[in-house]
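For this depiction, one protein chain was excluded, whereas all remaining protein chains were kept in their positions.
Take a look at chain A:
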Amino acid sequence: MSSKNDILSAIRRHTGKRYEMPELTLDAIAYEDKVARFADSLKAAGGQAVLMQPGDDINEIIRQHFPDATRIASNLPGIACATFNPDDLDDPRELDNTDLAVVEGHFGVAENGAVWITRQVKHKALYFISNSLVMLIDRNSIVNNMHEAYKRTENMTYDFGAFISGPSKTADIEQALVLGAHGPVGVLVILK
């Protein structure tokens, strides 16, 4: 406790002018076709978006995109292509060697291709450890920018939440872009 008091009293002693909080008003960018923009942004981030058409079968879309996936995790109803429910596992380490995880996101962000997820599976590892990640969102849920995005999160409570924009990537060796640094190599967002 004494360190806390020392720090706070040093702050009070040294703080001069107290600036006002600005009003966060701005004309933030908005897009005519948010869905198209979201797909473009996601593509630039190394991911892919598909728009479901009437009569499309979601399991077929997943199968088409990941024909080689044999270990598919999902706790969502209707994902018949899943081979196991990740919530049945006691230890997140057992998720290693998962080929594909199918999860649900809350909404997408047009300006950067990100999907907002909050932990809705037992182990948050699932979002990161599988080789590929499929996120399902409602096409009408896409917001223009991060200001709108954070407004949408206002009343959400979560222990872990994340904006995920495309696959895991790095450019730490000579600035050469490589997908799949530690997390998913591929990200597919299905717009329902």
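Assume a residue touches a chain if its C-beta (ideal position, glycine included) is under 8 Å from a C-beta of that chain, and two chains touch if they have at least 3 such contacts; residues count from 1.
In this section, contacts and distances are computed from a predicted model.
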>> Given that one chain of this complex has been left out, which of "Acetyl-coenzyme A carboxylase carboxyl transferase subunit alpha", "Glycine dehydrogenase (decarboxylating)", "Lactate utilization protein" or "Carbohydrate ABC transporter substrate-binding protein (CUT1 family)" is its protein name according to UniProt?
In response: "Lactate utilization protein"
> Given the contact definition stated above, which residue among A:129, A:142 or A:191 touches the chain not shown here?
Replying inline: A:129
>> Suppose we count only contacts with the excluded chain; which residues of chain A make the list?
In response: 3-4, 6-8, 10-22, 24, 26-29, 41, 44-45, 92-93, 96, 109, 111-114, 123-125, 127-129, 145-147, 149-151, 153-154, 157-176, 178, 180-184
